[in-house]
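The complex appears here without one of its protein chains, the remainder shown in place.
As written, the chains take the letters A and B, and residue 1 is the first residue of each chain.
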Amino acid sequence: MPIGLNDIIAILPEIIVSLSACVLLIVDLFIPKGKKFFIGGIAILTVMVAAFVSFYIAGAGLTGMTVFSGMFAADGFGFFFKGIFFVIAILVILLSLSYVDTEGIENGEYYIFILFSLAGMMVMASGVDLLSIYLGLELMSLPVYILTGYAKLNKRSNEAAMKYVVLGAFSSGILLFGISLIYGITGTTELTGIATALSAGGAEHGALIIAVVMLVAGFGFKIAGVPFHMWSPDVYEGAPTPITAFMSVGPKAAAFAVILRVFLDGLAPAYDTWYLILSIVAVGSMVVGNIVAIAQTNLKRMLAYSSIGHAGYALLGVIAGGEEGVASVMYYMLVYAFMNLGIFAVMLYMRTTKRSGELISDYTGLAKKNAPLAFVMLLFLFSLAGIPPTAGFIGKFYVFMALIHAGHIYLAVIGILLSAVAAYYYIRIIMLMYMKEPEGEFEFVRSRPILYVLTLTAVVVIILGIFPGDLLSLAQSAAVFL
Amino acid sequence: MIEQIFFIIFAALAIISALGVISLRNPVHAALSLIVCFFQIACLFVLLRSPFLAVVQVFIYVGAVMVLFLFVVMILDIKKVSLGVLVTRRSKYIYFFLVGLAIELIVVLTGGFQKLILDTPGEEVKIEVIGRVLFTEFLFPFELVSILLLVAMVGAIIMIKDAEKEGAK
Partner (left out) sequence: MFLTYLPVLMMLAVVGAMGAAAVIFSSFLRPNNPYGTKLSPWECGMEPIGDASTGHFRVHFFVIAILFIVFDVETLYLFPWAVLLTDESISLLIFIEMFVFIVVLAIGLIYAWGKGALDWVK
């Protein structure tokens, strides 16, 4: 039999999320406008149930198996990333509740698309076959394309969606080409099969380098690594802010889950082939991201470049490889999700009819008007810059440690130097907030869900910065591929 | 021998019609040229012993995708589009891209790629075989496709539905 009870249990979280999204599509037809937050509430509930079930499956020892004839792995690695995705989905929905109201884009499908995208990310984290990985990637991206263009009366949103969808389709095509080349070389799309075929001599194949370049291009687009980053500043700026928050952490983490699996499991025997290509992308991302960010006046664009830079740091963890490298990337993605969502929460808290909260100058003198908000902003900026005692420091520290242990001292030195450059533009905002007199009146959204998100992310960023041990050992124990 | 003659005919027609797609000024002509190109590729699939893929090609690309393209062409203002210059000053980058592709082609042809070129055509892939693999081994991707199609459909409706209302305002 090609399908049994084990298969169903393994994908139960995915089933819950997608089934709930399907049902909500119908339910949404009967919910009057103005009451759509109801859908958001059910969506949060769904994610919680899925998280609970995943937790149960992971705890009940049902992990460590591939199901659906090697398409899907229920392993600790997948569950760790799914945990990150659940947190991201819940926080983004909470952030959206008041924003969609202000922007007049309140719509039930908004939350449903987040659920669909979540389902796609979950498939990506667990996919051990290039085919299911590709389909998961598409399922993740399609809703994000649509959400980017959600503010239909906004020209920038339209432009962003257009750019994103065209370039996204192009990168998917390149990725598919790479996958078919890999299939041509190894005769399989299963990651373990690819590894076997490559170590049996396929690694010397002349077409492998082209296949690897195409895979790097396809996945590099999703993590916005240089030189596949062109879309990200415009799309980040144009998309509705909670969606920007979502795509800066969600698809990025999912793509890193895939990159870790594909490159360190399937393509592991071809390490010499992809090591240099990924190093170029990593160093390029850190250089371009961190240096161009200095010149930005729009906070969203600045965060886009900062996110390019962070993709570069995380790629360093992939290059380091081994259990330590994988664990460092996993931890980095978790930390990055919290600190980036936190900073977007601050931005959304400032988003009123008078101010967009998107310009860096909007934050001038914030500390005099709202000291707690300025303090959490300071916390997130410190964390993004990698200053102790915040979680961002620990995340970067472990990536660099893994890199040094793996013997890539030069890359580590470049990374450390560039994070010093990065600190400049983060601290510039802190200077503006604390050293300057406020200009004009300040108004805040005072939405309770955003306050919850702010509190949670701030507390987590501090706790993970001071006591990283437990989660790090969890990541290390999960950093084994099936 | 006879197979090679057919291959050359189909391949040549495919390339000529593909050139037509990018060089014809009138979008409707370009779309019709694309239909010809898709047809030739379907014929190539038959030569590759995959009649089911040939049917898929005709069904999806010639049937459905072309309908979509033609609707887009109809919604656009053809006169304006065909008069406009689509390739601007930036076209010099295209030459870099072309040089890159040429280098890639040389690498492919001189590298160990010959291993992939099959000298004897394999057995014809029967539709039962495809079905059996699709519904047992590839069951998970298959069900995933249904959700993907659902998202695409809902997304298209969302994007267009309200745009229509705004257009009416």
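Points to keep in mind about this one:
Here, a residue touches a chain if its C-beta (ideal position, glycine included) is under 8 Å from a C-beta of that chain, and two chains touch if they have at least 3 such contacts.
Remember, predicted model here, so these are calculated numbers, not experimental data.
Here one chain is not drawn; of B:Ala11, B:Val107 or B:Leu150, the residue touching it is B:Leu150.
Listed residues B:Ala31, B:Val46 or B:Val107: the one in touch with the omitted chain is B:Val46. Against the chain not displayed here, subunit A makes contact via residues 1-3, 22, 25-26, 29. Contacts to the hidden chain, counted on subunit B, fall at residues 2-3, 43, 46-47, 49, 51-52, 55-56, 59-60, 63-65, 67-68, 71-72, 74-79, 121, 124, 127-128, 130-132, 134-136, 139, 142-143, 145-147, 149-150, 152-154, 156-157, 160-161, 163-164, 167-168.
Criterion: only the chains that are shown with their structure count from here on.
By the touch rule above, subunit A contacts subunit B in their complex via residues 2-3, 11, 18, 22, 25, 67-69, 71-72, 107, 109, 112-113, 116, 119, 123, 129, 131-132, 135-136, 138-139, 142-143, 145-146, 149, 152-153, 184-185, 204-207, 209-210. Within the complex formed with subunit A, the subunit B residues making contact are 104, 107-108, 110-113, 115-116, 135-141, 144-145, 147-148, 150-152, 154-155, 158-159, 162-163, 166.
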